[in-house]
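Of the protein chains in this complex, all but one are displayed in their positions.
Note that the chains take the letters A, B and C in the order they are written out, and that residue 1 is the start of every chain.
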Amino acid sequence: MGKDKVKIGIIGAGRIGKIHADNLMRNPHAKIVGISDLFAGPELEAWASIRGIPVVTTDSSQLIEMPDVDAVLICSSTDTHVPLIEQAARAGKHIFCEKPVSMNLSQTQAAVTAVQEAGVKLQIGFNRRFDHNFKRVRAHVQEGTIGDPHIIKITSRDPSPPPAEYIRVSGGIFMDMMIHDFDMARYLSGSEVEEVYAQGNVLIQPVFAEHGDVDTAIVTMSFENGAIGVIDNSRQAVYGYDQRVEVFGSLGSATAGNDHPNTAEISTAAGLMRDKPLHFFLERYNEAYVQETALFIEAILNDTPVTVDGHDAVQAERIALAARMSMEQGRPVKLREVPGVTMESTAP
Amino acid sequence: MGKDKVKIGIIGAGRIGKIHADNLMRNPHAKIVGISDLFAGPELEAWASIRGIPVVTTDSSQLIEMPDVDAVLICSSTDTHVPLIEQAARAGKHIFCEKPVSMNLSQTQAAVTAVQEAGVKLQIGFNRRFDHNFKRVRAHVQEGTIGDPHIIKITSRDPSPPPAEYIRVSGGIFMDMMIHDFDMARYLSGSEVEEVYAQGNVLIQPVFAEHGDVDTAIVTMSFENGAIGVIDNSRQAVYGYDQRVEVFGSLGSATAGNDHPNTAEISTAAGLMRDKPLHFFLERYNEAYVQETALFIEAILNDTPVTVDGHDAVQAERIALAARMSMEQGRPVKLREVPGVTMESTAP
Amino acid sequence: MGKDKVKIGIIGAGRIGKIHADNLMRNPHAKIVGISDLFAGPELEAWASIRGIPVVTTDSSQLIEMPDVDAVLICSSTDTHVPLIEQAARAGKHIFCEKPVSMNLSQTQAAVTAVQEAGVKLQIGFNRRFDHNFKRVRAHVQEGTIGDPHIIKITSRDPSPPPAEYIRVSGGIFMDMMIHDFDMARYLSGSEVEEVYAQGNVLIQPVFAEHGDVDTAIVTMSFENGAIGVIDNSRQAVYGYDQRVEVFGSLGSATAGNDHPNTAEISTAAGLMRDKPLHFFLERYNEAYVQETALFIEAILNDTPVTVDGHDAVQAERIALAARMSMEQGRPVKLREVPGVTMESTAP
Partner (left out) sequence: MGKDKVKIGIIGAGRIGKIHADNLMRNPHAKIVGISDLFAGPELEAWASIRGIPVVTTDSSQLIEMPDVDAVLICSSTDTHVPLIEQAARAGKHIFCEKPVSMNLSQTQAAVTAVQEAGVKLQIGFNRRFDHNFKRVRAHVQEGTIGDPHIIKITSRDPSPPPAEYIRVSGGIFMDMMIHDFDMARYLSGSEVEEVYAQGNVLIQPVFAEHGDVDTAIVTMSFENGAIGVIDNSRQAVYGYDQRVEVFGSLGSATAGNDHPNTAEISTAAGLMRDKPLHFFLERYNEAYVQETALFIEAILNDTPVTVDGHDAVQAERIALAARMSMEQGRPVKLREVPGVTMESTAP
């Protein structure tokens, strides 16, 4: 870019928007020039003032159009992602967008096309790709330590269900929660998913049923490279955030377990005990959040491809939609059955 | 029985027959009075002589009909199980039979009926129920430590594939290998399986494809109690026998990992290392084999129900057949679709 | 203090001085107003300029006397600690000083007295007290989970020896390296050390012998509360930084193991492997460094006692000197034999 700092506008000042802001504050190559939020007010202004962020606005368009802005981070609600991406692309701004891009594959594809036509960068917030554990497993797979992948297993369980109002608009467990795991399945296997079969049940809270959703689900997958895989999700693991993966192959297996707050172990007459895993995504993926925006900034400065692009968004959404169809229709569903776009098969 | 020793005849002097014999030699309540094998000869006679087993014969009928025999262990090839069970039942002998009873559900059911009519005991060789790790997980489930089961996960991988001649007559991965895991799923969940969906692929050796079989498979299950589950099998885990389970529930999760030959860990400049898991079933399930026949003897002496009965054989075979149908037809299959018998739902 | 920011001068711009500076940059309650170093020059000026630190000087006195400075961090070489502490105390500045305060107990005591007379705060850089693992073990001890402590065990091994020029002035393994463990022994046991017996040998590099030092050492301790303990040190653990503790007591045991860069485990035909522990103190104690200065700032703002004070410095040095006497004289040495000061027994 011919400069050494990327000027950033942040759209959406919710929890994740603020985390990205704080992480970028420490990045010598980023400068946050503004933040927008529908509910911006004195509180956000105080927050921004302490951090030396000059512009606070309720109008995301204003931020996008600021000549001083090189890139935007879209951290607002999912329904705003597509129009914001399109506007930012037209304005020639690089884009970091939280997942999912949308609930509708045609719209997601349209947004990705707009980005490609504008020649700007689009990175998707699949933060788990930057986790120290999963990166190490992927490295082993790529280095051939475990040979050809045969079985991919992903466990992903939240410590407690989200509030009812969130469940209502979440898009369902596949699009809201398991979408991270669909991306992880592609990332770990180095292959595209061909077919899925989804099973789910409401075992935790009836509210999920009220919205046609489930709180417990297992999805099996077949991959283009012949591997098969399985993901299990639960909205409530009372022992904390459970995030584990395994790639089993012709020469061995690579697993990654949970992170714990400490290594202390207590032995008493009752048995051996240690503390539960790190509670939730903010603790577990803290370092991954720092890295994903740092690499976004780096990709802009060096004009190199982003690590997770629009195609990755499209593919993960397509798998989520196929899983939903599978559960509703009680049958395995091929990805090519999902209406909306032509699939280009590009391994992650 | 009004006595303190059960007199045993062993049918089939292959590897597993000999293991059961050696284990029973140490059991003060059992006495082996004879062993039969189609290929009995000087070698088997020498083997029996060292152990003080008086009768060695090629004729299993002779053994079954010996007045001195209280019970038989059927360790011969699968195709002989049903006629041998029926003959032994008619002769009023208690029966321990290796899994599966047969490849054909009607025949298995007929054998079970013959046993019930004769009023003798029939125990099936699902040895893993007697493993120290899985028993402990089951105990936690039954004591309510983890609440209501939501997700059952079973990993079961062999260190290396069987020879081609075995594959040909094995009955396929579901009936030969995963049948143990189907029984484990019922054992751990305390519930019956309602529906399965099976995926498989040939990733290790083309010989499996030649016999319409697969070497790598994932089966998902839904249970009557609402839980869902998944089993993954591979015919070749180069790092050794991989036998792990997890039951995840409303109050927590119980897992069991592999057994290792020692706890030694080496730290060098290359990283941390420990030895592979115990190599195969003879090492891993050694103690379980001792226990299963000991409990069979105990059930006979005390006239109490056996731990794994004919119903358990029928159910596991039914799941295996449903899994095969599912893979062949590419769709989920309900257990009630499997032809042959009426299902009685009795939780294990 | 009637304000919300502590203004800091940093004395010594070596590795640890710069780390403290970077950690304090992120602390909203601290402001670095200057940094001094004997070798300050254009490089340090550039480093300071990026961080917005206005004053860079070769003269530590200038920094100490700046009216704008509330507190100093003494990160210069050990021989400068005592005069700098005394000067800063006279100037009414709060002091954070790296360990050890000096190699001479009378001088250390004199510095502590100067601090007490001046009524300023003095915190010693025993960073390991702020480690997540050791804090958790200590919490269990204090909560009574393991009952009365009986045995304290500390393993502390560096990944590789320091350069020869460092060894020459280090003060020896007890004063330079094991002093951290002596402090940890007091911290974990909640008791004072009464007597030590030290054994050591040169097994890694002859250069240690040239300076009358050892590279491998074991020290046993008896505590006032009756517990006994042992520390082992090595200057070279080729598998990385090895930092583990155990407190064994009447009701059980609490251990803390190493931190690893990830949880990935690889199973292959060669065995099971995982990556080595975090390489060295900067990685392992990163979080502890952030916390120790944050708590120093907090203690100043709230006018509360510091977490590790001058008495802790004196006691750890006294144990180190006793250990040296023990090794030189080949006999157990009581702490009261160490010349220089009267011991006040105050459990940490």
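Here is the rule we go by: contacts are C-beta pairs under 8 Å (C-beta built on N, C-alpha and C of every residue); 3 or more make two chains touch, one makes a residue touch a chain.
Keep in mind that what you see is a predicted model, and the values were worked out from it rather than measured.
Colleague: Which of the visible chains would the unseen chain be in contact with across the whole complex?
Modeller: Within the full complex, the chain not displayed touches A, B, C.
Colleague: Tell me which residue among A:G119, A:G212 or A:G271 touches the hidden chain in the full complex.
Modeller: Missing-chain contact among the listed residues: A:G271.
Colleague: May I ask which residue of B:S61, B:T145 or B:Q205 touches the chain that does not appear here?
Modeller: Spelled out, the listed residue whose C-beta touches the missing chain is B:T145.
Colleague: Given that one chain is not shown, which residue among C:Y197, C:F281 or C:F296 touches it?
Modeller: In the complete complex, the chain left out is touched by residue C:Y197.
Colleague: Based on the whole complex, identify which of C:P28, C:G144 or C:G226 touches the chain you can't see.
Modeller: The one listed residue touching the chain not shown is C:G226.
Colleague: Among C:V55, C:I218 or C:A270, which residue is in touch with the absent chain?
Modeller: C:I218
Colleague: For chain B, which residues reach the chain that was dropped from this view?
Modeller: On the chain B side, contact with the omitted chain comes from 26, 28, 50, 132-133, 135-137, 140, 145-146, 251-259, 261-269, 275.
Colleague: Over the whole complex, note the residues of chain C touching the chain we left out.
Modeller: 148, 150-151, 153, 155, 157, 197, 199-201, 203-204, 216-218, 220, 222, 226-230, 232, 234, 236-239, 242, 248, 250-253, 330-332
Colleague: By the contact criterion defined above, which parts of chain A meet the unshown chain? Give residue numbers in ascending order.
Modeller: With respect to the unshown chain, the touching residues of chain A are 237-240, 242, 267-276.
One rule holds in what follows: only the chains that are shown with their structure count from here on.
Colleague: Among all chains, which one's averaged Cα position is nearest the averaged Cα position of every protein chain shown?
Modeller: Located nearest the centre of all protein C-alpha atoms is chain A.
Colleague: Counting in whole Å, what is the centre-to-centre distance of chain A and chain C, each centre being its mean C-alpha position?
Modeller: Centre separation, chain A to chain C: 41 Å.
Colleague: Where the centres are mean C-alpha positions, what is the separation of chain A from chain B, in Å?
Modeller: The mean C-alpha positions of chain A and chain B differ by 43 Å.
Colleague: Give the residues of chain B that touch two or more other chains, as numbers and ranges in rising order.
Modeller: 237-239, 242 - these are the residues of chain B that touch more than one other chain.
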